[in-house]
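All protein chains but one are shown at their positions in the complex.
The first chain written gets the first letter, and so on, giving A and B; residue counts start at 1 in each chain.
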């Protein structure tokens, strides 16, 4: 199986970074009791926006793409500060931001998975790299904020949506679909699952042992 | 000094990954109050099983071995889910799991140290890489669970056992022992120290300043 990485226009990549950083900063801003300063918000926001892509490239053994141009860090820091300063405005746009965030999740997963395939990785590791690229920013945000990782908790299928989209993408590439088409379908799958999960409150079951499940009893 | 990395059969490597993931999932399952969902257990288990090897290869600047085959992630995720579902059964096998875990600790330390030597690293960094490979999974587990790192606390010589085994291994290679023989001896040293520490409750002293130690007093 071979594949070429999806190369998306710089403005689209930067838009995704900006959105990720904006959300990271909005999130950090809600923890007023921790006395996080301006710099702290910028750090958390930047990590949220760039973390996924940096982890992806470290796993692939290359210099992170975010370090090969001045734009990424500049956009991430500015978006973080903007998110902090205008948090009241953005908190009214929650619905729009959820949609754009789902889109970012899908696009990052698709870029990560196709980049991994282009590096010659097998299918399952490519899915893994895609998911890490999609959710790595939010994991890094939570580690820096000293919170348990949000997506591990009973929530709204954040990582599941990313995983489903990249699985579809990798399967389509495996049967010969052009990378770009597979990437678009994969992104759509992620966006749809994520938005339906938010809308209808879908969650995964909490972890529990099999022996705790209800059992059939023989009628006496 | 030159050395070749120990190449162990894939089934043995995957068995170690499965055991690490199983234990990571069992561990995560004990924190019911945190409402970790199915995915969270799979993430923690996978990190516990693959984290050490991934950190080792990131330090060595190569694509992690776990990403070069479909098997590693598949085994890690399945072992995690199995660990969660069958936690009652596995909790009765605690003694067996402790033994297998000590073996995994030793084998991972030996693979990590010999791989580092094969990459041309000097002795002390090779020991460091071996220890990181051996304990990295449990550190990653604790960071993701937002716990202080278990092995830093007064405990049962987990990292010490790994360190002692890799020190013996590297010393033996330095005086000309074939890598495989040194690896086996190093693994045995780790396993023995770890099991004796568990059995007899050996711990390191708590950190304290010299000035807190009891002093000799002159008889008056």
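In this text, contacts are C-beta pairs under 8 Å (C-beta built on N, C-alpha and C of every residue); 3 or more make two chains touch, one makes a residue touch a chain.
Just so you know, these numbers come straight off a predicted model, no measurement behind them.
Participant: For a quick check of understanding: of A:10, A:67, A:94 or A:181, which residue touches the chain that isn't displayed?
Facilitator: Counting the whole complex, the residue in contact with the absent chain is A:67.
Participant: Of the residues in chain B, which ones touch the absent chain?
Facilitator: Listed in rising order, the touching residues are 58-61, 116, 119, 121-125, 128-129, 139, 142-143, 146-149, 151-155, 159-160, 203-211.
Participant: For chain A, which residues reach the chain that was dropped from this view?
Facilitator: Touch set of chain A with respect to the missing chain: 28-29, 34-41, 43-44, 54, 58, 61-64, 66-70, 72-74, 84-88, 143-146.
Assume only the chains that are shown with their structure count from here on.
Participant: Please tell me the distance, in whole Å, between the geometric centres of chain A and chain B computed from their C-alpha atoms.
Facilitator: The mean C-alpha positions of chain A and chain B differ by 29 Å.
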